[in-house]
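Got a structure for you, questions after.
Only a portion of the chains appears, each positioned as in the full assembly.
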Amino acid sequence: MTVTAIVYTDAGITTYDDLAAAKAARGTTWIRADDPTPDELAAVRDACGIHPLAVEDVENGVRPKTEEFDTHTFLLVTDARFRSGETTFDQELDTRPVGLFVGEDWLVSLTYDDVHAIGAVREAIDREDARILGRGPDFTAYRVLDRIVDDYFALLDDIEDRIEAIEGEIVDAARSDLLDDINDVRRELLAVRKLLWPTRDAVSGFARGDPPEVRAETEKYYRDVYDHVVQQVDLVETYRDLASSSRDIYLNALSQSTNEVMKRLTVVATIVLPLTFVVGVYGMNFETMPELGWPYAYHATLLGMGLLSLILVWYFREQDWL
Amino acid sequence: MTVTAIVYTDAGITTYDDLAAAKAARGTTWIRADDPTPDELAAVRDACGIHPLAVEDVENGVRPKTEEFDTHTFLLVTDARFRSGETTFDQELDTRPVGLFVGEDWLVSLTYDDVHAIGAVREAIDREDARILGRGPDFTAYRVLDRIVDDYFALLDDIEDRIEAIEGEIVDAARSDLLDDINDVRRELLAVRKLLWPTRDAVSGFARGDPPEVRAETEKYYRDVYDHVVQQVDLVETYRDLASSSRDIYLNALSQSTNEVMKRLTVVATIVLPLTFVVGVYGMNFETMPELGWPYAYHATLLGMGLLSLILVWYFREQDWL
Amino acid sequence: MTVTAIVYTDAGITTYDDLAAAKAARGTTWIRADDPTPDELAAVRDACGIHPLAVEDVENGVRPKTEEFDTHTFLLVTDARFRSGETTFDQELDTRPVGLFVGEDWLVSLTYDDVHAIGAVREAIDREDARILGRGPDFTAYRVLDRIVDDYFALLDDIEDRIEAIEGEIVDAARSDLLDDINDVRRELLAVRKLLWPTRDAVSGFARGDPPEVRAETEKYYRDVYDHVVQQVDLVETYRDLASSSRDIYLNALSQSTNEVMKRLTVVATIVLPLTFVVGVYGMNFETMPELGWPYAYHATLLGMGLLSLILVWYFREQDWL
């Protein structure tokens, strides 16, 4: 709901109310539009010649991209972090589009949500280092972008921790909703990947110095950001592989444990069945069954069955079936 | 069965009967051929120099594509939506090819089915904003294309809803025809993907401003459509991944549930078998079986078997087999 | 075993015996070599300067390709259709290489088997439309190629029908050799794919008008063929996906049905086992078993076991195990 315009000159930072005057003033101008009202937005658009389609893209949060216009280059990136969901206690990936319009000596930042990177760079200018602005709108935009991309590392660290936790739990014991967790991670990696690939493409143009607004001495900084995004893409692929691998191990462990149970139980059954047959034999009612009259036949039978059990157990052990 | 020609000038919209005259008239001409008869088609082809192979492509509904001809550029896209099938109550993906021939100051639209986007743009011109035509045939073609591509989002939303429904049902309980539903979704995603990839290629030429008929100020609009198609391609890939994942989880749940049943039943069998052995022992007919004569032997035996059951149940619990 | 040479002029079609004369004659020449003898082949090669390596390629039926020579462009494509195998009643994919040598005003077609497309174009020239030749050797070659590529659609339709039949049978019941059928389809799709990819590359050069022998007005026709091949490549990928999917569903159904059987049988066993235990109890020979003397003990026991069965059945039903 606020639009602020500041201009940096050697004399320091001046705040302007009139956007057009701010843009025209000598020095680097930063017009910061945070969730602007339609009127405020119209003022920004009029002052800087921003195309309605670009504004629409920021509103809709489409894929990150770079687009060159006559008087400026438009960079759309996405701030992403895990925030606790509104309805659940679970963490949810929350993405917030950030539009950066880099002109010759002016920068417009446009967001519709509270984006940490914008505020952080603003504070850095106010409190510590006004020369950030002094190094030009392309350098200021780099600082915002660098902050956003650094936050991706925090995101990926979070995902890595969860994968490691999952791997630990697979080894220890099979928790029944582990598969759910693994699928959550896989889904988030998919989302992050969908975000990183176009960001990589969008930044690569700046790293090559394609837009005229990016000065030779700033290119190196965008190249640094580009390296980071490429590394993040790498990480995502590695984590996807780890998550898939975890899933396979989990499913295998699960089916293995079921098999193990059935195997042991079947062994038990197989030992008891022959014994039941033996006692059945001596339960038959034939008139002539000489053994029945022998004095210690009962005890011998019990002993024999005990021995049979032991032999079977030994045999199963030998065959690695127990 | 109808071919209509309208021409836009500052004076407004005029309807022509003679196609050649309409094309020759000053101002932007839109010749709209909806399921034309052979004679009507011949008239359109003669007036605008349209190649029979291009017409054939619209008729056959081949892959979306762009083709440049001497006097115009031919854009073939496909309107796609779910419509209730003729024989079943199921929704079916219904695709309808749309040919757009963009000339210097004229546009021919050719369809063989009722295409919503064509009618919607026509109405927009009539009722609200005749200047759509005033911005040129390339802008008018963009409006048709934009409508068609926006409808793809509805299509993908529909698919997403169904995937979410499937995911919900997997968690709750295993419905036996869920696999069928998942395979339907996978098949539809395959169909949509087959449609989006060539559309992306076809639109990219317009977004780069390759055809001479696309003016510099219209390029941005085609770039916007291009962005949307790229985003849709992304969505399709994500949905395919989700659908595959759903399928794996479903199959695993199914096999897990069968295993669960067999495991529990096997446990039951394993508890009963040793008991049956015990009662078999005391059913033997040996003459000398001292226990048989003891006063509370029967009750002790029953008690012993009860204890044995409890111990086995406790052991199975301990071993996580129950 | 025959080589025929015909020349088209405005006066009509003339047949020549002397190949060199035919080639030199004003008008478009088509030398058609069907399974030529070595001598006939030498005559063709001498008359048109065809390279032995190209002839060898047709003989060996190597991958479809385009190769430019000094005086002509060589296009190697493959006629493919299902024919009943020599030893079995099964359909077999039968491929027959076709060499087309397109010169400035002459065309040589070289085949070693009976190829339908060659005969069909020849007949079209004779009976209906001699102007096919009049439109040049590049157009005549297009006609042959178009026929061959159209036949691929028949091939793919056949495969689609079989996949649909397989899908139908999977739903109905599990036929034991369905997997065999699915693997046949997969193998054939592999073969067709191996054929389509290089055909696509070979035709794309003609569609771009690379060879000097392809005139500007013929390019469009090759582009049309190219579109068809691209669409066929698409279809093959889709069918491969469907076949893989069918296979997974079949395997799952099979394993599911086995599981189902074992589940039900295990349930039966689990109901009978406890009852067997009960009758075992009353088969014991203890001297003091008060129940044995009760008047209706036997009937009560039978009734009790009946009730126990019913309860177990109800419980299994409840637990969805039956």
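As written, the chain order gives the labels A, B and C, with residue 1 at the start of each chain.
As a working rule, contacts are C-beta pairs under 8 Å (C-beta built on N, C-alpha and C of every residue); 3 or more make two chains touch, one makes a residue touch a chain.
Source: prediction; values computed, not measured.
The copy number for the entire complex in this file, given 3 shown chains of one sequence, is 5.
Operating definition for what follows: only the chains that are shown with their structure count from here on.
Rotation relating subunit B to subunit C, from a C-alpha superposition: 70°, rounded in steps of 5. Per-chain CA centroids place subunit B at a distance of 26 Å from subunit C.
A separation of 42 Å divides the Cα centre of subunit A from that of subunit C.
Annotation for subunit A: residues 283 touch two or more other chains. The touching residues of subunit A, when paired with subunit B in their complex, are 51, 53, 56-57, 62-63, 65, 67, 179, 183, 186-187, 190, 194, 251, 254-255, 257-258, 261-262, 264-266, 268-269, 272-273, 275-276, 279-280, 282-285, 289, 291-293, 295-298, 301-302. Contact residues on subunit C toward subunit B in their complex (touch as defined above): 220-221, 223-224, 227-228, 230-231, 234, 238, 241-242, 245, 249, 252, 255-256, 259-260, 262-263, 266-267, 269-270, 273-274, 276-277, 280-281, 283-289, 319, 321.
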